[in-house]
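Shown here: the complex without one of its protein chains, the others still in place.
The letters A, B and C name the chains in turn, as written, and every chain counts its residues from 1.
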Amino acid sequence: MFIQLLFASSATLTVGCALGVLATKNLMHSCIFLLGSLMGVAGLFATLGADFVAVTQIMVYMGGVVILMLFAVMLTGGKDFISRAQNLLGLPSSMGNKWTYSVGGLVGLVLLLTNIRLISNVMNSHAPKVIGDEYPSTVSQIGHLLVKDHVLAFEISSVLLLGALVGAAIIARPRKQK
Amino acid sequence: MEYTVGSIAPIFLSPVIAFVINAFFGRKLPRQGDWLATLSIFISFIFSARIFGDFVFGQFATDFFIHKTFTWFDLSHGSQIWKVDMGIYLDNMSAIMLLMVSGVAFLIHLFSTWYMDHDEKHGRFFVFLPLFTSAMLGLVLSDNLFSLFIFWEIMGFCSYSLIGIYNKKEKAGDASLKAFMTTRVGDVFLLLGIVALWMLLGSVNYVDIYAAIAEGKFDGQSVLGISFATFAALCIFLGAMGKSAQFPLHVWLPDAMMGPTPGSALIHAATMVTAGVWVSLRMYPLMVLGDITWFIAVIGAITAFGAATIATVQTDIKAVLAYSTLSQLGYMIIGVGVGSYNAAFMHVITHACFKACLFLSAGSIIHSVHEQEMPKLGGLRKYLPYTHFAMMACTLAIAGIPFFSGFVSKDRILGDALYYGFMSGQNPLLAIVPILGFAGAGLTAFYMFRMMFLTFYGENKQHHDNHGHGHGHHDAKGHKSHGHDIHHEHLDVRQNVPLLILAVFTLGFWFSGTLTGQSFGNLFGAKTEWFKILVEAPQVEKFVNHKREDFSKMDTREQSHLEHAHYHHQTGYAGPNPDEHKLHSAHTIGAIASIFIAFAGVLLAFLMYIKKSVNPWATRFPGLTKVLQNKYGFDDFYIDVLIKKGLLGLNRGLAWIDMGIYDRYVVDGAAAVNRVMYKVAKWFDNVVIDAIGVDGTGVAVNLFNLVLRIVQSGKIQFYFIMLVMVLASYIWTLNF
Amino acid sequence: MNQTVVSYLSQYEFYDTLLALFKNNQGALAFTIYLLLSLAIVGMCATIGGLGTYAERKISADLQARIGPNRVGPYGLLQMLADGVKMMTKEDIMPFTADKMLFYLAPLLCLTGVFATLAVLPFSGGFIMADLNVGIFYLVAISSLVGVGVFLGGYASNSKWSMLGGMRGASQIISYEIPVTISILAITLLSGGMSFGTIVGHQGGLPHEWFIFHNPFSFLAFFVYGVGALAETNRAPFDLPEAESELVSGYHTEYTGMRFGFFALAEYIEVFVVCGVAASLFLGGYQVPGISLDILPIQAVQFVIFMTKTLLLYYVVIWIRWTFPRLRVDQLMAVCWKYLTPIAIFNLVGCAIWTVAFNGKSIAELIFGGGH
Partner (left out) sequence: MMSLGSYLIISLILFVIGLVVMLSRKNIVAILLGIELILNAAALNFVAYSRYVTNNLDGHIFSLFIIVVAAAEAAVGLAIVIRFFQIKETIHIDEATQLRN
């Protein structure tokens, strides 16, 4: 029952907050809605028995990515907001207008239909399995997989992270104004 | 006896910890942490001494070894093994080597605390010194070529830093770069050899390689048209040549004296250069299988003789020692090549002791007199009595005078070389090996005594020559030389005790186990000829059924379970078993000959530099001297010929092909053809292309542009929409 | 499997009678137990948070040779109730230019992040809401919600002081998360598991069995964790986000009434949680010396031991606050990136080497023998 409750609330949180990301015109609110949506996905991971992935999701997104995005939003305000608000340059508003929404919505609709076609195929071909309620611990297994079967991907991703760290630091470092 | 990793690891770890602490907090420690480095090496020494005691004084049998390993990573797939293990491999040879490295390094550290006092690079020096030592200890402990390579490279880096430690001097910087680049040539080959072995065997553990050799896994394998074993052995030996400064790659070692003298002592005696000999010894079965021992012997002989000739004309005291190191390394390599396994290894040990002592003595002289050009020295005997004593003992040892260690080890190598060259039925051309070896031995005695006579005997030139101190003074000390007085030696513990301790170990009976070679005058507690008994070439058959031991397991094998092996005159020849009798007579002849040659060398030096009854060579053979002073022109060869002529010549050749052939014939010819074509083309152009083609294309492009302009908007979201649409249409057109 | 308080209780007989009371509805019973227990824990921690303010005043008074609160109740003990009443009855002011949604959300995020960590805090062997397999990792992860809360609190107020405080707070929290997490990683390396049950189970009741004295590296790791945790909870000497002398009171300048109370409560409870984590990671947690029985009364003893250790650490935290001066911003970042992080990485590597070299034995085991 708990699991069902968790699933229902997580799914609601995920979808609802994702809609919030789409609907709000305020970038800061959008970020917070994203946070909620990602929390919901973490909850869904938990209902799938992926405890380690769920906690990693919380750790990386809440502790890192979302705060980083909040910082980016704060650091990139400036004159832009004023000129956009008065539409001085004739470009669409920063958070979109009805045209961009309608184009995006149209494309989204097409993709929705496409994917429903795909999913229906998948669900027809794979009879739904009956899965028990047990949730074995995944931590030690994931640890073994990471350093045995997937060791190459593991090392490459660590190099990727190092590269991203150095690259981000170099790109974003303040330069002397002329 | 129990051996855990905890009782072995501190040997390697304590200098590493000292390095880390000194690197980060050295400046804040009293005396910039030199005591910490020295203490850490002393801890290594204690642990090594325990292992040495267990292994040598009867605890374990001859072929006993400890092998602890864990799998670092494993990429095995199916039946193909691809894994890298890390671990510890300890046998008699490593036990002896560990004691030598840690002991000599400890004495060098102790000496350095005196030598580098008040030097501006004091702290930095004591950061790299323990790292260097730990890398060598790790190299000796490692059980596979991969970790050996790691430590090998750490040593390369440390030698680079130590040689170039006076980084404000351009010469020092050049020398360090030279050392780094020259050894790099060898290292590339070593890595190639390791990778080749890994590719074939899937593991680079010593025991796995030995087992593979015994099981014949190399049979029928070939690469680039030569046998696989030859290829791998050659690559590994080329790596060893770079590190051990053998003949074509030797140019870095004489320049390596740009660093502080104790650093040179560490590089030349205990650590870096012996690493090459060490890897050749470890991979000896592979060398035999690959049948390159003759090549090894020839390279060693050329180095031994060539370096000895150069050393006879050097005037810098450290340069003489550097070339003598080269020469002695040549003897070790000869030993590996002619199959006198334990004598080669013994020469590593004896050489480490007396060469460390020689360098430290030279450091003592330089630090006291602030002069290292021998013509400006002389008569130092009464000013530096302890140094004189120690240096004389070492000179006797290196010259191969009986009862000293150099005689014991070098004589055995020469005896085996004699057998190898003349009596074993090899290619008669290989007789060059013993000939060059003996000639080099005579020269060794000559140039070493030349150095002694010029430095310590004769009249003191220091009092008259007050102006020559500044130049030729390669060891830029932090403080200015006083220029008017020699510091009288007083018994400073840190200066003299290391020298005297090392001098004690120049006696031969420590190594041969007896004073006379008979059972008379035994070393207490040790076996007669313990060195020969304990060190023997690896018997690869033993390793076939070897089971690996878990890394953390405790080793509790009892002595009673193993029996002591008895010593045979098994010297591990590549060919058929050596004739015992012939070998024995070769050794006898060799011993007599080398004693004779050594005394002849000493006598020549005596006549030239003390009695002055024979003119020095410099006046007699000016041309030859010039060649030798140019070191056979190797440096010039590398720079002028290989780089300037070779690379630039290649460039010029390519340029000639470009300008001469391509330009003249292809381009100009094409131009002529073009001129004809032009007439035709002009008409064609005007009528067909312009009217129809160009204008038509323009119109078409214009039309196409209208479409493309919309697509190529530069707006990323538009691209994304296109992508999604294409994807969707692809899915909708699929039928599944 | 993940251990929970329900699965712990289900091994006793009275669980069956309780189950009969709930007409054999497992879910309903578990729900009730969880509900009651979470109410109890939240209530207890709220009380501890309130007492924290009282302790802070009293201890600071003691350190400064004053008397401190002494009017309300015996020894001024009821001062916190008075404060609570004052906060609740204050007017809830919302700045005109504030971002309303985020202004409401920020204190709640702080409070949620802190209370969510209580789910895995091991008060005793059985009295732990859910002994997750990823326990400590979950705790570290979920407590980063506080950083978001602090940042939003600063942003939403739309005032300079708040903005600066919020930015400082967020950057400080995400920076100091790194050394803290790495030193926790060293402990998980020693214990071989991330659940609090495993970590505490690997230690004993007596000091030489604790992880802090396991090896030199874990000893260092404790202090790295301590310093990092102080910074992560914005306690002095790392209280830059709410530095009174510079930023009025930082990110909660514009908050009044109970919303301000939420921030304060979150901070005090977070300090408690951090002290509890330190106690269970390094100081043996709830382990009772010499007793390995697992009966219900022992749980009470374990609870008392855990609380004693935690509250002692709490005292140390307050002591530090009133002893050390505040750091500058650049010093703050230098301490984190130049000192704590390298030391923490060094500790991690050192612990790994120690575990391999000595087969996971502690110093005491190496000296006195024994162990596994």
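Keep in mind that, in the parts below, a residue touches a chain if its C-beta (ideal position, glycine included) is under 8 Å from a C-beta of that chain, and two chains touch if they have at least 3 such contacts.
This is a predicted model, so every value here is computed, not measured.
Note that the undisplayed chain, when the full complex is considered, contacts A, B. Take chain B: the residues that touch the chain left off the picture are 712-717, 720-721, 724. Residue-level contact of chain A with the missing chain is found at 3-4, 7-8, 11, 14-15, 18-19, 21-22, 27, 30-31, 34, 37-38, 41, 44-45, 47-50, 52-53, 56-57, 60-61, 64-65, 68-69, 71-73, 75-76, 78-80, 83-84, 91-96, 100-101, 103-105, 107-108, 111-112, 115-116, 119, 122-123, 126, 128-129, 131, 138, 141-142, 145-146, 149-150, 153, 157, 160-161, 163-165, 167-169, 171-172, 175.
Note that in this section only the chains that are shown with their structure count from here on.
The chain pair with the larger count of C-beta pairs in contact, out of A-B and A-C, is A-C.
Chain geometry summary: the mean Cα position of chain A and that of chain B are 55 Å apart. In whole angstrom, the spacing between the mean C-alpha positions of chain A and chain C is 28. Counting partners per residue, chain B has no residue that reaches two or more other chains.
In chain A, there is no position where the chain touches two or more neighbouring chains simultaneously.
Residues of chain B touching chain C in their complex: 4-6, 9, 13, 20, 70, 551-552.
Within the complex formed with chain B, the residues of chain A that make contact are 103, 107, 110-111, 114, 117-118, 121, 147-148, 151. Remark: chain C residues 346, 353, 356-359, 366 touch chain B in the complex.
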